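Below you'll find the structure I mean.
Incomplete set of chains, arranged as in the complex.
Per-chain residue numbering starts at 1, and chain names A and B are given in the order in which the chains are listed.
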Amino acid sequence: MTLRVAVAGASGYAGGELLRLLLGHPDVEIGALTANSNAGSTLGEHHPHLVPLAERVLSETSAAVLVDHDAVFLALPHGHSAEIAAQLPSSIVVIDCGADHRLVNPAAWERFYGGAHPGTWPYGMPELPGARDNLRGARRIAVPGCYPTAASLALAPALAAALVEPAVTVVAVSGTSGAGKSLKTNLLASEVLGSASAYGVGGTHRHTPEMVQNLSAAAGKPVTVSFTPVLVPMSRGILATVTAPAMPGVSASLVRQIYDNAYAAEPFIHLLPAGQWPVTKATLGSNALHLQVALDPDAGVLIAVAALDNLTKGTAGAAVQSFNLALGLSETAGLTTVGIAP
Amino acid sequence: MTLRVAVAGASGYAGGELLRLLLGHPDVEIGALTANSNAGSTLGEHHPHLVPLAERVLSETSAAVLVDHDAVFLALPHGHSAEIAAQLPSSIVVIDCGADHRLVNPAAWERFYGGAHPGTWPYGMPELPGARDNLRGARRIAVPGCYPTAASLALAPALAAALVEPAVTVVAVSGTSGAGKSLKTNLLASEVLGSASAYGVGGTHRHTPEMVQNLSAAAGKPVTVSFTPVLVPMSRGILATVTAPAMPGVSASLVRQIYDNAYAAEPFIHLLPAGQWPVTKATLGSNALHLQVALDPDAGVLIAVAALDNLTKGTAGAAVQSFNLALGLSETAGLTTVGIAP
């Protein structure tokens, strides 16, 4: 069975990564490719790496163009998905890479994104407790944010097992592609090369409430999250360092055992051998999240470090993984744990 | 039919890239992985991106370990292949990613590499005239150098069609992975970041005679090559700018037609639409060479610019492409023209 899929927002980075993965997906035929201001141009002008699709011309994004497909991937700016999705029949699988349908709490949405809450869809992070079942057969899916994927999967097992107190500090370095192709001065190569900078400090980054939501669910009680993102000179990759006060009596071997158990069956979570720490490059283009965890007995904290490719496991890979679940395909179809390095 | 293959030199960059490609090859089972000083360690310590092979332990490189395979890929330092190959039965396909068997001219070997010429094997650049036929059924294959691949494929059509004089200037920028994992000060990140530097200037780089050999064969007469490699702050990628005096009366449309014809049927040569110039990033992890060509009527020259991934099309991808030909598989098996960007 070949499924026909469309990608809206094909000229952006998330759209390009979706197409890269879909080109290698055994069960997929790539249908409509749409864009906004880039409609009318060829895909090759925007994504010269997608050689087999170089001559495809981008259509204007509209429900009429997207409707005739088994699944539609939306890689649109925040706030544009709900409108398009409302015009698509409920039988079509709609997978939103934007933020519109991630948050359960309307107040969090209004505070961080503004405007009316567009509603909540099944959340495309199958590795969270209960999430996989919600995705099987789903027809609307909200793909998680890249930072929340790293932070949530890094600490959820520790919170679920009450290894740590519910007061979490996340400092995550990221490459620039997470910000998309926006033409902003601080994303220019001249500014980024040779430089690291913090932004969205003090609880203002939009991914903060998503982390709070995921980690509170894992803990079964409210969790506070201090989140500081740091931009560094690489194109792809997130390395999240997640720290929380360890509960008294927690041992390194217990921590290891909890994490081993939590992720032993997960195809895309790679708990590294003890003593080996994640490097983002090992995840380039792969759907794997690399993870390591340690106790610091002097500081009394547990530290989990997670690496992933923000465009793959952090966006488009999670989208394809959820698509596979929704449509009853093998969860790993079109995805790999093999990265490209060096 | 599943072919069992071994990789000697698995802990280095070329070895890692071979394994990355072989993991995705539909007709291959990965057998022995060998190393020299890293024997006894796991592959995951050296290549954390190769998750499915992370726990494989490296054996000591020896004919005894390598013999029981359909094909053996050698990713060894120059000068080590001949000895190993001599101990392997002629029925085994041996593919040497080193330089030992590339040069036809013993004097060139002696001058640039020193010692006795180890002999010439079929040359693994199928896109050169006549080369593909030599590779079908071959049992010994010399994989080309990364710079010669870029320079040769960039200018061979122009020389073959006598569009240019046989006096070629190649200036090629390269990422650092072409130099391997050698522990040298000039390859340290602190030295490379934010810096470009020329090396091997003045005809001294070992890839020069290989370019002369290929381009002279294409021209059907001796060609001089001035080659200057430039190290730039990226891990992978070569961008070769190849310039030669244009013959009188050569027009841009003729140039385009010659290149179109030369490469129309080649699965891994991507001649870009007129006006679009190659970017190395579009080739990351792909086996495609991206190419563009122009005439400069004021300077009276033809300029061809080629981009490739030095570890894929420049080494391991060419090795797999040649392996496919040698064993009668589809030439493109296990390879892609899709890169990873941004």
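Keep this in mind: a contact is a pair of C-beta atoms (placed from the backbone, for glycine too) under 8 Å apart; a residue touches a chain by one contact, two chains touch by 3 or more.
Every value quoted in this text rests on a predicted model; they were computed, and no experiment measured them.
Here 2 identical chains are displayed in place, and the whole complex they belong to in this file is assembled from 4 copies in total.
Basically, only the chains that are shown with their structure count from here on.
With centres taken as mean Cα positions, subunit B sits 35 Å from subunit A.
Those residues of subunit B that touch subunit A in the complex are listed here as 13, 16, 20, 23-24, 42, 44-45, 47-52, 54, 177, 193-194, 235-236, 270, 272-273, 276, 278-279, 281-286, 288, 290, 336-342.
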